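For this view, one protein chain was removed and the others were kept in their places.
Now for chain A:
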Amino acid sequence: MALQGLPLRLWTLRAVCALVAIYLIVPLGIILPIAFSNDTILRFPPQSMGLGLFQSYFSSGPWMRATLNSLRVAAPVMLLATVLGTLAAIGIARLKGTARQSAYGLFISPLILPAIINAVAMYFFMAKLKLIGTISGLILAHTVLAVPFVVIVMTTTLQGVDRDLEQASNSLGAGRLRTFVHITLPLIRPGLFTAAIFAFIASFDELITALFISGARSTTLPKQMWDGIRDQMDPTIAAVSAVLIILAVVLMTMAGVVRQRSEKAHR
């Protein structure tokens, strides 16, 4: 508002914003051309284009095993975190005041606890339970980190749900369960979808806890990448990074499309 009528000021602000946006996006864009090259050493600009790096990713035993392990961890985490987090969010929506604040605070606190502290805690804990190097250990640990995303998304979604509809259903004789299944659930479905995707990404991309508690046999994709980056700059990593970037963008777009569609339907 304050900027209108002063084009120079507006354009300066736009230029600064555009530069920062470029700073944010270009580093991700730089990985893509490298991923689609056949170079064996990492350099920019790449010398020859092709699918060589993707080929070496998809045909490599360790890389495929790590990818599979990540999926075997992320899928149960998604399910567990979405169920636990959604139930809790519905409970929180019925709470008020301090109780609400403390419950919400506890549930989303893993989000800002420095990851290294959580990783150390998990390492000690899983060592005592003899779960180091197991898929179940990783699932249990990653669920803690995925839950905050579900609770935040579902709490926000539930705030947008018209409680009158639930009450109307109740007053027309439907029980709590029936109201939930036929009224609440369809209303929160797009939120559920977003929450599940976030829980999946939170686990699939998680490195630090995996670094501590996954052994040689349960190496996850981020851990495999970490080893690859530290030991030798294996250019295959560029292809894996491209896969991760594309996966994140596709999943986020899907969540966005689902949300838009439901917005349209409810208008």
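By definition in this document, a residue touches a chain if its C-beta (ideal position, glycine included) is under 8 Å from a C-beta of that chain, and two chains touch if they have at least 3 such contacts; residues count from 1.
Keep this in mind: contacts and distances are computed from a predicted model.
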Omitted chain, identified by the protein name its UniProt record gives, among "Binding-protein-dependent transport systems inner membrane component", "NADH-quinone oxidoreductase subunit K", "Alpha-ketoacid dehydrogenase subunit beta" or "Chemotaxis protein CheX": "Binding-protein-dependent transport systems inner membrane component"
Per the touch definition above, residue among A:N69, A:T143 or A:T184 touching the missing chain: A:T143
Contact set of chain A toward the excluded chain (per top definition): 1-3, 6, 9, 13-14, 16-17, 20-21, 23-25, 27-28, 30-31, 34, 41-45, 84-85, 87-88, 90-92, 94-95, 101, 103-118, 120-125, 128, 140-141, 143-144, 147-149, 151-153, 156-157, 160, 176, 194, 198, 201, 205, 207-208, 211-212, 222, 225-226, 229-230, 233, 237-238, 241, 244-245, 248-249, 251-253, 255-257, 259-260, 263
